[in-house]
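As you look at this complex, bear in mind that one protein chain is not there, while each of the others sits in place.
Moving on, here comes chain A:
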Amino acid sequence: MTPVLALDNLSIAAGSKLLVSNLSFSLARGERLGLIGESGSGKSLTALAATGLLPAGLSPAGSAKLGGTEVIGTPNRALDRLRGTAVAIVFQEPLTALDPLMRIGKQVAEPLARRAKRDDAPLSGAALKQAVLALLAEVALPEPERIAQAYPHELSGGQRQRVAIAMALACKPDLLIADEPTTALDVTTQAEIWVCLTGWSASATWHCFLSATTCPLSPTPSARSWCSDRARP
């Protein structure tokens, strides 16, 4: 069976400076993988490279296959279709992960409606609203109705991160990449977020996720983990 994500000798360079060198691993359906490395070792960049979203100025080499489709070197337009379904990302920093000027409900409805449309089962109006509330409840947010009406700055960091997870889950992705989803949070909230993520990945066994965590701190609930050294130029 084709792996959900397969990296083969992936390298990322900024000009002549090598930031990630020769990273290879693969991830099968239902599997969970933790990518561990010190700060600045290139975990976030690896996650971005795997989705073809490296910032301008950084160039990838090698191969990254999402569900069998090569990402490196593929034009953005071709990847758009893949992105809604094959992969979704939860970012490290809950402050910038949500649009500050859009109500939570509307932000969550965006990917939800897009995914529904791709599945030829368009959602709109009251049905979409119900689906949004259900999703917010699924990530254990209290009072979904109130939160759907709120703006990001009216939520706590942990709540914001849950919303970001809800938005990623709304895509029903084959692969969920969680890039240190808990580093910006306090310890209790961290644990809750991990429960939320692992609970979800256990209940939907055809998914898997890759979490990039700084080594000693987070209780990585990964079945398997991968230690990355600092890339050597």
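The rule is simple: a residue touches a chain if its C-beta (ideal position, glycine included) is under 8 Å from a C-beta of that chain, and two chains touch if they have at least 3 such contacts; residues count from 1.
The working rule: contacts and distances are computed from a predicted model.
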{"item": "Chain left out of the displayed complex - its UniProt protein name, from \"Acetolactate synthase\", \"Ribonucleoside-diphosphate reductase subunit beta\", \"ABC transporter permease\" or \"1,2-phenylacetyl-CoA epoxidase subunit A\"", "value": "\"ABC transporter permease\""}
{"item": "Selected from A:G15, A:P55 or A:P75 as touching the chain missing from the view", "value": "A:P55"}
{"item": "Residue among A:G37, A:P60, A:P111 or A:P144 that touches the chain left out of view", "value": "A:P111"}
{"item": "Which of A:A64, A:L135, A:A148 or A:C171 contacts the chain that the document leaves out", "value": "A:C171"}
{"item": "Touch residues of chain A, complete complex, unshown partner", "value": "48, 51, 53, 55-56, 80-81, 83-85, 87-93, 96-102, 107, 110-111, 114-115, 118, 151, 153-154, 164, 167-168, 170-171"}
